[in-house]
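Omission of a single protein chain aside, the complex is shown with its protein chains in their original locations.
Moving on to chain A:
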Amino acid sequence: MTAPITTTLPVGSTRRPSPWRRLRRNRLACASLVFICLVLVGSALAPWLAPYDPNFSQPRLRLGGLGTPGHWLGLDAQGRDLFSRVLWGGRSALLACLPPVLGAALLALLLGLFAGFRQGRMSALIMRTLDMLLAFPMVLLAIGLATVFGPGLAAVSLTILFSALPYLARVVYAEVKAERDKEYLEAARALGASPRELLVQELLPNVLTGVVVYATTLVGGMLVFLAGLSFMGLGVQPPQADWGRMVSEGATVMLQGHAHVATVPALAIVAVALAFNWLGDGLRDVLDPRD
């Protein structure tokens, strides 16, 4: 009855390259990802990879510099092998950073989606509470938590969760507010979508990228913050190895000309934090379907 209708397609624009391919094209992000994976594997396998027990001390070789035979990164003031301690220290650092930031991201998604979508008294309450958290000095919170739980992994993990949460929730909230009046949500409502379907099927994919990118970047910052907490004695307790605490111990012998004791763990912190930052930047480009 009617002639077929056809349209011509732009030539050569087939499907966009997969995210994985696009990540591989971004060299810096790719290198960061490889480095982070190496650090993760190294820390996880520390009991097998470390040449010495992290608390085994050889007083005879104390403060041995870089390249001491059998201890290529040297030894600290108590004669403990620095390479082994860096490996073990990565364990506690990553354990105290990654799960709390992940938890904060999930919680932020939940709160941000709810507050941004359902504007009302309840969401105002949520956002104002988060604002208060934003203004609260986190060191004070860490001290408080350490008093309650005793200094250690639990206290610093919670501190990191609460420091990351308000920033992440703000990002989600802002993105939801920007998206919530777009026509595709109206179109979904015209097609019978319930509020839950609107949130999960339509909004979530549009706000997820921002959170993933920001959370990845935040891991780096939190790693540094954690080192600061450990430095102050609020984090992992001695004799357990921890990057921040190693810096603080190394600082005492720094002036006596043994810079490597503080520098080695400090470099580890900087390298991992940088890698997370670069990875976050790369993810931003990779995850956006609009090239």
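Convention: a contact is a pair of C-beta atoms (placed from the backbone, for glycine too) under 8 Å apart; a residue touches a chain by one contact, two chains touch by 3 or more; residues count from 1.
By our rule, contacts and distances are computed from a predicted model.
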> Given the options "Basic membrane protein A", "Cytochrome c-type biogenesis protein", "Sigma-70 family RNA polymerase sigma factor" or "ABC-type dipeptide transporter", which would UniProt use as the protein name of the unshown chain?
Replying inline: "ABC-type dipeptide transporter"
>> Touching the absent chain: which residues on chain A qualify?
In response: 1-7, 9-10, 13, 15-16, 182-184, 186-194, 197, 201-202, 205-206, 289-291
